[in-house]
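Just one protein chain is left out here, and the rest sit where they should.
As written, the chain order gives the labels A and B, with residue 1 at the start of each chain.
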Amino acid sequence: MPAPAVLSRHPDRLLPSEPGTRAIARRLYDAVRDLPILSPHGHVDPQMLADDVPFRDPASLFVTPDHYVTRLLHASGIPLGDLGVGRGQLTESESRAVWRRLCEHWHVLRGTPTRYWLESELAEVFDVGVQPSTDTADDIYDQVAERLTKDAYRPRALFERFRIEFLATTDDPCDDLSAHAALAADDSFPGRVVPTFRPDRYLEVSAPGWAAAVSRLGEVSGTDTGSWSGWVTAMEQRRAHFAAHGATSADHSHEDVRTDPLSPGQAEQLYRAALSGDATADECLALRRHMLLEMARMSCDDGLVMTLHPGVRRNHHAPTLASHGPDTGHDIPLRMEYTDALRPLLERFGTHPGLHLVLFTLDETVFSRELGPLAGFYPSVYVGAPWWFLDAPGAVRRFRDAVTESAGFRRTSGFIDDTRAFCSIPARHDMSRRLDSGYLARLVSEHLLDEDEALETVVDLVDGRPREVFKL
Amino acid sequence: MPAPAVLSRHPDRLLPSEPGTRAIARRLYDAVRDLPILSPHGHVDPQMLADDVPFRDPASLFVTPDHYVTRLLHASGIPLGDLGVGRGQLTESESRAVWRRLCEHWHVLRGTPTRYWLESELAEVFDVGVQPSTDTADDIYDQVAERLTKDAYRPRALFERFRIEFLATTDDPCDDLSAHAALAADDSFPGRVVPTFRPDRYLEVSAPGWAAAVSRLGEVSGTDTGSWSGWVTAMEQRRAHFAAHGATSADHSHEDVRTDPLSPGQAEQLYRAALSGDATADECLALRRHMLLEMARMSCDDGLVMTLHPGVRRNHHAPTLASHGPDTGHDIPLRMEYTDALRPLLERFGTHPGLHLVLFTLDETVFSRELGPLAGFYPSVYVGAPWWFLDAPGAVRRFRDAVTESAGFRRTSGFIDDTRAFCSIPARHDMSRRLDSGYLARLVSEHLLDEDEALETVVDLVDGRPREVFKL
Partner (left out) sequence: MPAPAVLSRHPDRLLPSEPGTRAIARRLYDAVRDLPILSPHGHVDPQMLADDVPFRDPASLFVTPDHYVTRLLHASGIPLGDLGVGRGQLTESESRAVWRRLCEHWHVLRGTPTRYWLESELAEVFDVGVQPSTDTADDIYDQVAERLTKDAYRPRALFERFRIEFLATTDDPCDDLSAHAALAADDSFPGRVVPTFRPDRYLEVSAPGWAAAVSRLGEVSGTDTGSWSGWVTAMEQRRAHFAAHGATSADHSHEDVRTDPLSPGQAEQLYRAALSGDATADECLALRRHMLLEMARMSCDDGLVMTLHPGVRRNHHAPTLASHGPDTGHDIPLRMEYTDALRPLLERFGTHPGLHLVLFTLDETVFSRELGPLAGFYPSVYVGAPWWFLDAPGAVRRFRDAVTESAGFRRTSGFIDDTRAFCSIPARHDMSRRLDSGYLARLVSEHLLDEDEALETVVDLVDGRPREVFKL
């Protein structure tokens, strides 16, 4: 049997191939490689940090909960159940079986960012030195499992090792935020972990559980949400609760970003019709769009940064939703439109000094056509970093290429990892730093920017942008 | 008069310019350069191979039937009639006149893949050593015409010389496939030439000839196609006929890919209304969309790979259609949507083990937004290689860049030449091999992939993908 392939991490990975440009990129990257991580948007579970319990096993750390990984394995013919999805806590032998599945199909990940992140995590966090494969699966499993028993691999220790300075989680408006409170009160934990207000389900008027959700919102906020004005008050109250726990942003993800206004009377009428089940689908949609506009008004008033992550058909495959639940890899992007959709919002609040509006997209055609031009005029608008299917080298390069010429660098958000895979955070930020260094190096090598300006810019992208855009 | 410009074919053509990356690309390309050609989708006439008659003349081999060539000459002001389009068999002097037109306008093809393919064919198949031009037109004509009289330039000899191992043609469901049968029965012809089931006209319910077409379908299949269930049975019967003659796929090209289901009762009712001329345009469309869904069901049952080539406005210029017929260069692409359109099909059959669904597009915005994400979850879905207006170096690079990060390499179809220009087949496959080698070389030079993995991948793209995806 030949020796297993080495898992090496070349110091110049992701930097441009052309030697002159690579040398510049290396210098730029050196300036930001070790800066602390600011993560203003993501999906880490705060309880994990509050409790600081060790991670259970390699499969549930790297495979089962990460739809980036499971979707490509599913496409290769592995049922989601065989990857542990929806099966709760795995036994040791189940976890090992899941891990073997990953390693056997390692080659299907070639060219994907998922492969890049997993390699980084294995090599840099767990000191794995060989490529995953059928032959090496068990050895790697054992090595990772062994590390996970050590204190140095518990969440807080990794948090510190990863040099995370700021981490925002994503939370339901009805959450009491006790995990965040516990972390804030704990002097032994130096990191700053704050919640993000994510009220989607209270705006999705036509979804089955909406009435129950707003009823619960009423209870939690001590407000009668039986009226539109009550809904508004409850939302304001919960946003204040979040802000008091350190939240700096409110995040929204609906199918579109239309913000057509209703009159107060119309809003009240539609709201009551929706609660009593008498609203049509069109009326529910009209109410949701008005609610999004109202959330922008609240952002102007309370200063929470408004981030939009729209344009995805959730749970595309109903049978998989039924068998394995949501967030299992079959959310598929949709074509998007922002120019007209956001016009009512921007006419009202686009120049309001309190508003920061960060626009993300899965439809990259809007980068040069709509988002760059919008962010190049409105002082409130920032173009969000490439997201989800687009947070990979090629897409990031296309993003910079599409946005920079109409909006420059300072109208972009800085990197957002948006991940539930805790151990991938440093690899994701590092990838972004390398790619931005490479992009700026090309501008220098084409004599469009002096190197000292490029240096200032790459530091600003890593440090200045997130601080300013997310009001850290 | 200066010496005519040399027609040279540099061994490194199309490989990346940066010397380090080019060296890697060269090694990758060397590994696949001489592999046999698998052509699972194209438009070669099987009768040509069955009869093995010599090609007539340079114009009707290279110019007249190839709308890639005639369209750009037409745009440059040459009437299609002057290129022999729609004029039937050309005399020697007519053929020479057409050929001169091409050579005089050679410069208008600069930067196009058509020029690249023609150069390859002239240089590599016909040993032409000078650039086409007004001055060289007659000499090149004579040289090509002379070769065409030789046995070595008859279709079967070229088929062998081109190292074509597998070739699929595109055929009408009513075709008796006698040419395929003759080829299969002929022990002196070692190649495998199979039909592809292409039933578009039997689904285009609103087209003028539809009722006559399904009537003929009934006759050929010995089934009464006066009812919806009869149509279904006839289709199944003809698919079986094709499968018995070696077909591995069914191809579909309609304006959109919607697959909204009808109930059996609705289908029956609309079908009868359509036959009697009483269906509205919307009803015809609804029936066609349901028919496409039904074809997917058949693919699950009989195993024929389903390929979709949608999204083109056929015969954009009615006057040219009237004077010169269809497929004369004025089909123009349309904006496309797949995520919602294919949802009914994928909810029903997306995880069916019998289905392979290959999605092609002329709207490249869907590569990263829809096709990569769909193929990255559904085990049935593959992203088709860049097609028609997109089967050229820049577009192929954009395709890999847009798809790989969300779907990897193994969820793509492998190269499809889709050509009616027989002599261009090797040049087209060679172009694809060079471009994939270059793409993989960049991943290696950026340290994202080991070279041995890149080697395995490029071989898989040339050999493994078409065999698996098209069930060869």
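Here is the rule we use: contacts are C-beta pairs under 8 Å (C-beta built on N, C-alpha and C of every residue); 3 or more make two chains touch, one makes a residue touch a chain.
Source: prediction; values computed, not measured.
Chemist: Across the whole complex, list the residues on chain A that are touched by the chain not included here.
Modeler: Its contact residues with the unshown chain are 16, 18, 20-21, 337, 339-340, 343, 346-347, 350-351, 365, 368-370, 372-379, 381, 401-402, 404-411, 442-443, 445-450, 452-453, 456-457.
Chemist: Touching the absent chain: which residues on chain B qualify?
Modeler: Within chain B, the residues that touch the unshown chain are 5, 9-10, 12-19, 71-72, 74-77, 107-113, 116, 131, 313, 316-320, 329-335, 362-365, 389-390, 392-395, 398.
Operating definition for what follows: only the chains that are shown with their structure count from here on.
Chemist: What angle, rounded to the nearest 5°, describes the rotation that places the Cα atoms of chain A on chain B?
Modeler: 120
Chemist: What's the distance between the Cα centroids of chain A and chain B, rounded to whole Å?
Modeler: Measuring from centre to centre gives 40 Å for this pair.
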